[in-house]
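Left out: one protein chain. Kept in place: all the others.
Just so it is clear, A, B and C label the chains in written order, and each chain counts residues from 1 on its own.
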Amino acid sequence: MEGFGVSLAFWILTGVTLVAALGVLASRNLLHAVLFLILLFVGMAGYFVLLSADFLAMAQVIIYVGAIAVLVLFAVLLTPRAGRNNGETRMFLPALLLCGTLLAIILFVITDTNWAVADESPSVTAADLGEALLSRWVLPFELASVLLTVALVGSIMLVRSREEEAEDAV
Amino acid sequence: MSGLIKSEPFTLNIGPQHPSTHGVFRIKVKVDGERIVDAEMVMGYLHRAMEKLAEERTYTQNIPFTDRTDYLASMSNNLGYVLAVEKLAGINVPERGNAIRVIMAELQRIASHCMAVGAFTNDTGAWQTPVMWCFRERERVLDLFEMTSGARLTCNYMRIGGVAFDLPKEFEPATRRLLADLPGFIDEIEGLLVGNEIFLARTRGVGALSAETATNFSLSGPMLRGSGIAWDIRKADPYCGYEKYDFQIPIGYQGDAFDRFIVRLEEMRQSVKIVQQALDALPGGPHSTQVPLALRPPAGEAYARVEGPRGELGYYVVSDEGPSPYRFHIRPPSFINLSALKEMTVGGTVADAIVVLGSIDIVVGEIDR
Amino acid sequence: MTPGLEHFLTVGAILFCLGLTIALSKRNAIGVLMGIEIMLNAVNLTLLSFARFGVGHGPVTGQAFVVFIITVAAAEAAVALALAVSVYRNRDTIDVDKMNLLRS
Partner (left out) sequence: MHPFLITDNWYDLRDLGNLSGRLLELLDDALPFGLVYVLAALIGFAASFLIFVLPSQLIVGVYGERKLIGRIQSRYGPNRVGPFGLLQPVADAIKLMQKEALTPKTADRALMYLAPIVFVAPCVLLFAVIPFGPNMVFADIPVAILYFLAVSSIPVLTTFMAGWSHNNKYSLFGAMRVVAMTISYELPLVLGMLGVVLFTGTLALQGTVLWQKELDIWLVFLQPIAFAIFFISASAELNRTPTDIAEAESEIVAGYLTEYSGMKWGLFYGMDIGYAIAAAAFGVTVFLGGWTLFGLEKWVPPWIIFIGKTHLFYFLFIWTRGTLPRLRIDQLMTFAWKFMLPIALLNLALVATERMFWIEQEADDSIVYAFAIINIIAAAAAVYGWSRALGYRPEETPLRPRLVSEAGGFVPLESGGEGAT
């Protein structure tokens, strides 16, 4: 990992993602929070590119920005105006404390550990990834597809209205 | 979507300023998602109190008012009014006058249907192309009007007892050229739209009215004929010698927007046929009878109706032997056709409502008068 | 300064903790869901940085894990949003504090 460009990109991305995450936390308007979340997803994709995971970066944008964020937007629009408040519960301070502690511990671990670092940039093409998914990780891969099917059927079942159920029962 | 989510219905104002309300007409729709649950028509933005104003003017002076009710079919409106006054005063119209009136009314029907078809396809989203094509042909009809009456839109051509001027000599060849081109043009529009899957998907079954509902709403014109009822004043209660001409009444199948569209296209074909026959058998003689300028018809009332492009166009005139009508009332076809709007739109989507509104072919000047 | 493994891990940790804060403290069910998505993203980042810098398992393993996490996140988002909509329909709210049918 060398070059001024990479460093610059890293720091810019860090700024963007952290601001976006803080924005999700701070914005009271749920819709603004969703838009900050999208910014975070895009920044994440940038990180993935830096980490030479091109395929995953693109998948990140397609799936998170193109699908999940749009789903969240849909959910926001399907709830009424009153439900678009993104306020905190009384648990905000305890949660902040807890997470701060957790962060301190993790940061300590990160800095204290002597990581064995491979320096040459590995090149993983989409073909390699596909190869791995269909040979070594084939079982989790199939499970993931089953999970997606279950999620699909499950979410359709969840949002069905009573009228539709009554229709189907006939 | 409705029922799936407990959504709040909200009110959407379609109009008075909206690209598809054909003027200043407003529909207050309550929508649940895209589905319309309630619709309320708000009219009167173009109200000019014509019926009241007419009581202050002489019978002849009222003719220009009728131009301005349905400004897309001024000839038909002129005709309806003068027929009513003639009925009231017992005036006979010479043969040639009647033939010219028929020619003008039918040309006006073609022009008005051009506009109706074009605006309707514009509402379905065919971006301006059919409407421009229709305007092209309508222009040629308006050229003929300009040639005869001097005005294109508000012709003020019919007079009590006949028509204002005789036909100029270049009228007949120009009309024949137009009549030769028109069937091709109608085929062109038909080829562009009628077989088009998207157009069929947008209009088939949209705003369908059963024959019974259509009659109950007292609809007339292409709206009524689209629902499968063979009713045409020109056949049922002939005026101006319509019984002499050979033409047919096109009727639809299920009364949806598409049926009204094809009925209008076919009516244009029939109008071409009528104008052709009228031109072929154009009698000589005077175009008008002499009628005193300050006409004082005997006390009484008269109602005359013509088959306007939009439906039954009726004029009701009451005389108290004065120089101006005691009471003057118009039965505007699109106002009455519009009353079925709620019936047709509720349950459909907003996009359907626009298509339905386009298929009624409203002229706001006539609705609000 | 050239970013190394520690940098990416630090960003991942910060994002994870922010996501956790959001998930724990938001009142709105959709807000909670967004926190969880941030956490999953942070985990993805960590996995990928190990895949890039780590030695041992090779880079493909890390990336394969990320693929699975993205899949799970998508499934989770769909189900959670369906739940939110369903809850809203039955209870007229998606405030997590008021979803307490089991309490009394």
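Everything that follows uses one rule, which is that a residue touches a chain if its C-beta (ideal position, glycine included) is under 8 Å from a C-beta of that chain, and two chains touch if they have at least 3 such contacts.
Computed from a prediction, not measured in an experiment: that's the story for all the values here.
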{"item": "Neighbouring displayed chains - absent chain, whole complex", "value": "A, B"}
{"item": "Full-complex contact with the absent chain, from B:Met115, B:Val263, B:Leu295 or B:Leu338", "value": "B:Val263"}
{"item": "Hidden partner chain, touching residue among B:Ile229, B:Leu313 or B:Ile367", "value": "B:Ile229"}
{"item": "Selected residue (touches chain absent from view) among B:Thr121, B:Thr175, B:Gln277 or B:Asn337", "value": "B:Thr121"}
{"item": "Hidden partner chain, residues of chain A it touches", "value": "2-5, 8, 31-32, 35, 38, 42, 45, 54-55, 57-59, 61-62, 65-67, 69-71, 73-74, 77, 125-126"}
{"item": "Contact footprint on chain B, counting only the chain that is left out", "value": "10, 12, 18-20, 34, 121-129, 132-133, 136, 190, 192-202, 204, 211, 215, 225, 228-232, 235-236, 248-253, 259, 262-263, 266, 349-352, 354"}
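To be clear about the criterion, only the chains that are shown with their structure count from here on.
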{"item": "Computed distance of Cα centres, chain C from chain A, in Å", "value": "6"}
{"item": "Distance from the mean Cα position of chain C to that of chain B, given in whole angstrom", "value": "63"}
{"item": "Where chain B touches two or more other chains, by residue", "value": "5"}
{"item": "Multi-partner residues of chain A (at least 2 other chains)", "value": "78, 159, 161"}
{"item": "Touching residues (chain side chain C, partner chain A) in the complex", "value": "1-11, 13-22, 24-28, 30-31, 33-35, 37-38, 41, 44-45, 48-49, 51-56, 58-61, 63-64, 66-68, 70-79, 81-86, 88-89, 93-97"}
{"item": "Complex contact set, residues of chain A against chain C", "value": "1-3, 6-7, 10-11, 14, 17-18, 21-22, 24-25, 30, 33-34, 37, 40-41, 44, 47-48, 50-53, 55-56, 59-60, 63-64, 67-68, 71-72, 74-76, 78-79, 83-89, 91-92, 94-96, 98-100, 102-103, 106-107, 110-111, 115-118, 121-122, 124, 128-129, 131-133, 136-137, 140-141, 144, 147-148, 150-152, 154-156, 158-159, 161"}
